[in-house]
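This is the structure, below, for whatever I ask next.
For chain A:
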Amino acid sequence: MAEPLLEIKNVTKIFGGGLLSTSKPVVALDGYSLDVYDQPARITTIAGESGSGKTTLVNLILGYLPPSEGEIRYKGINLHEMDRNQRLMYRREVQAVFQDPYEVYNPFYRVQHIFDMVVRNFKLGTNKKESRERIEEALNVVGLRGEEILEKYPHQLSGGQRQRVMVARAYMLKPRLIVADEPVSAVDASLRAMILDIMMKLRDEHHISFLYITHDLSTAYQIGDEMYVLFQGVTAEKGDTAQIIENPKHPYVQELVNSIPAPDPEIKWETDIHLPSEEEMRMKYARGCRFFPRCPYGMDICKQKQPGMFTVGPQHEAACYLYQKQQEEQPK
Partner candidate 1 sequence: MSTINTENLILDAPTDAKKVLEVENLRVQYDTPRGAVRAADDVSFYLKEKEILGLVGESGCGKTTTAMAILQMVQSPGRIVGGQIRINGRNIVGIPESELRKYRWTELSLIPQGAMNSLNPVIKIKEQMADAIRAHENIKKKDLKPRILKLFNDVGLPERVYNMYPHELSGGMKQRVCIAMSIVLNPSVIIADEPTSALDVVVQRVVAQTILEVKERLGVSMIMIGHDMGLQAQMVDRVAVMYAGRLVEIGPVMKMFKNPTHPYTQLLIEAIPSIKEKKPLKVTEGLTHDLRNTPEGCIYQFRCEHVEDSCCNEPPRMYQVGIDHFVSCRHAAERARSMELLGGYHG
Partner candidate 2 sequence: GGGTTTDEGDMAGEETTGEETVAEEEMAENPLDYLNADREDTLIVDKPGRLQGGDNWNPKVPGNAVGWGMAQLGFESLMILNYETGEMMPWLAESFEGNSESTEFTLKLRDGITFYDGTPMTIDDIIYTFELEMATEGFGGHFTWKEWIASIEKVDDLTATFKLAKPNPRFVLDYFSVKIAGTTLFLPKHVWETVEDPMTFKNFDIAKMYPMATGPYMLGKVSENEVFLVRNDNWWGYKTGFQKLPEPKLVIISYVGTEEVRTATAIDNGFDVMEDITFGAWQAIQAQNPKWEAYYDDFPYAVPDPCARLIGLNNAVEPWNDKEMRQMLNHVMDRQQIIDIAYEGTTTLAPTFWPSYASMQPYTDLIPKDKWEAMLTPDLDKATEILESKGYVKTGDYWTKDGVELSLEIQCAESFSELERIADVFAEQLQRFGINAVKVKLVDGTFYDNSNFGNYEANSQWFTCGSVNEPWATLRTMSGEGAPIGETPQGQQNVYRWYNERYTEIVNEIGVLPLGDPKIMELTAEALEILYDELPALPAAQAKKLIPNNFTYWTNFPSAKNPYISPWCWWTSFVVVVVNLEKATN
């Protein structure tokens, strides 16, 4: 396979415990690795329960936070060793769309401001007319028109419009990768479809890859190509989206998929589910599997060492000792 566009190598992020912090250290990501390829453009989903480190990952990739350990490489260059030009290039090529479509607007300025910043800082367009054209074009891609949007204040837009403007903003830079952190979880069901549709369009027609962060497996299922399921800072399962959801291997992912409420009043949740108490979860299995306290299949080995990734199918791996044998039995 070609060289990955974005490489995350053994990244660990620890919060707190630092110089001025009052809290105990929290390991948000633990030796986490991830490769994002972009030929052809694809949508890579990162899923996982709340607090599993998804947003932290986004913050690391976008450079809002430095990793505690490990490195992030873009086109082979370490993010924290980039020079000025490389940084600018990186900012252009890796863009983001966030969860809350209201928060990302400075309430003080008109919508135009969002585009002005980009035009000014990345020198898009040599004159007013040219940049305006580029803005229009970008808005058209997401099905909006400049005159109905740009002069308004953010609160005058609907949620869907706001989110689409953000996509247009990212698109305008013609990035290679857009990091979308829960882009649809705050919008109305009907608008959700529209945003996801635009994402697919950008992937297919404009060859922009996405890192789609969500805890909603059903949307991932609809648009995603590859999927990583995170659990407490480590990958539990990765592979083709459809495969994972249709045939989850890791006990956690199974639990997750089972918990998705069926949108059908006739199909109720099957069994009751019980989570272990906080203490149990907090108990340190120093090097053991993170899921062990909740796992119905817990084995002795699980207490000792965090399992590595075991192949469970074509392009499908799970971090669970259940599949250790399986892998050993059918070596590649």
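Inclusion criterion for the candidates: all candidates are chains of the complex that A comes from, given by their letters.
To be clear about the criterion, a residue touches a chain if its C-beta (ideal position, glycine included) is under 8 Å from a C-beta of that chain, and two chains touch if they have at least 3 such contacts; residues count from 1.
For clarity, every value in this text was computed on a predicted model and none was experimentally measured.
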_Options 1 or 2: the chain contacting chain A in this complex_ = 1
*Mind listing the chain A positions that touch candidate 1 in their complex?*
49-50, 143, 156, 158-161, 186-194, 196-197, 215-219, 221-222, 242, 245, 255-257, 259-266, 268-269, 272-275, 277-279
